[in-house]
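Removed from the display is one protein chain of the complex; every other protein chain stays in position.
On to chain A.
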Amino acid sequence: MSLSRLGGALKFDSVKVSQCSALVAKLWGPCIREVNTSSSNRAVAQHNSKPDWNRAVSEAEKIVGYPTSFLSLRWVLSDEIANVALHLRKLVGSNHPLLKTAKNLIYNGKNNMQAWGLIVLLVSKAAGHSPEIPDMEQDKAAGVLHSQRALAEVTEMIRTSHLVHKGLVNMNTRLGPGEPDDMMFGNKIALLSGDYLLANSCTELANLRNQELVELMSSAVRDLAEAEFLGERDEQNNPLPSRPLPHHQREEASEWDCVLSPLPMAGVSGCMGREWSARHVLAAGALLGKSCSAALKLAGHGQGLQTQGYLFGCHLALAWQAFLDLEAFSGPEPACFSLVGAPLAFTLEERPELYRYIEAGRRSVHDVDYHALYQAVLEGTGIEQTKHLQNEHVTRAREVLDSFPNCDARTALTNIIVAMLP
């Protein structure tokens, strides 16, 4: 699959971004909300103002049938999950992050990525499928294929498994009294639960009997694993940005026109904007992009549309990430925030001397003076640039959407995208 277009889209350094997103903002900024209201659909016609997130998601879920979460009855009835639930109870009162992960999975807030399976289904429905697909394979009421529904489930399982494994505690550095037993047990359960989800996604994928698809989705699992190794880390493996390099010392960036081979890392370290992109393409964009692409493959669409699907998922995930990064700076000052978020990345790019604050977090990100960094971000143009960045990715995602026929699923996707715009 050739992805030179993605390469073009994602290959940016900060200078180019600010220029081109200024252009993007000029072209799209004023009319973005109009696009949404002008599309003739009942879901949107009901409210002219920006649809809110929860409404956008619940409307969308109706469009593709029952909720997509794998935490459905089928899963609650599985022996292993029942086992995990039992063991989780033992962890209550301990400090293990697995509890937080579990909570985030169950309570459907704005931040969690439950909506990923939903996106895959909406893309499936919006793009339709080739007439050669036999009736038996279709979920007529929802307008998606059974195989696409299974794929959406796999996407969520892979995503969840990764989150759960990410939530392990590094026991080597942690020697609090009394804690090790709980933490060790929590790690055991977290590792096994993640493995269970991963194993199930292997089986579900195998059942789809499409080896190209298995290869594509397995490469997304690989990308997620790679994401945890990118750049510098504190002792709990929390990511830190790399030291910004002066422009003349930067490596030439290579094209990201690969899908099955791993993301090239040339020109990533020291270049804050590109590092942000690389990090989140690996950690989020690859999985959502490959899932969307795979959904189109299942529907019998050609290579060209599959590539568009990949771009859509990838850009949507990056826009989403930029949105999440901005959240820390939209309310009251938080106690801490992501050190690899886009606003801080742009601020570091402008003022490399701020990196001394980051260096204080080498042992633990909690040692960083968040207040100082927060102020620096507010003073600079980091937030503005992040909004431009988000806009650019939103625009790219919408370009793909525009190539789909106008239908309720397309409108739902548009609404979800619009709901996260600032």
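The rule is simple: a contact is a pair of C-beta atoms (placed from the backbone, for glycine too) under 8 Å apart; a residue touches a chain by one contact, two chains touch by 3 or more; residues count from 1.
Just so we're on the same page, contacts and distances are computed from a predicted model.
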TODO: Consult the UniProt record of the chain that does not appear here and report its protein name from "Trafficking protein particle complex subunit", "Replication factor C subunit 5", "Serine/threonine-protein phosphatase" or "All trans-polyprenyl-diphosphate synthase PDSS1".
DONE: "All trans-polyprenyl-diphosphate synthase PDSS1"
Open item on the list: With the missing chain put back, one of A:L98, A:L122, A:V169 or A:M272 would touch it. Which one?
Closed with: A:V169
TODO: For the chain that's not shown, point to the residue among A:I133, A:L191 or A:L421 touching it.
DONE: A:L191
- [ ] Would you mind spotting which of A:I133, A:A150 or A:C202 touches the chain that isn't drawn?
- [x] A:C202
- [ ] Determine which one of A:I133, A:M265 or A:L421 touches the chain that has been left out.
- [x] A:M265
Open item on the list: Considering the whole complex, not just the chains shown, which residues of chain A touch the missing one?
Closed with: 79-80, 83, 87, 161-162, 165-166, 168-173, 184, 187-188, 191-192, 194-196, 198-200, 202-203, 205-207, 209, 211-212, 214-215, 218-219, 221-222, 224-226, 228-230, 235-237, 260-265
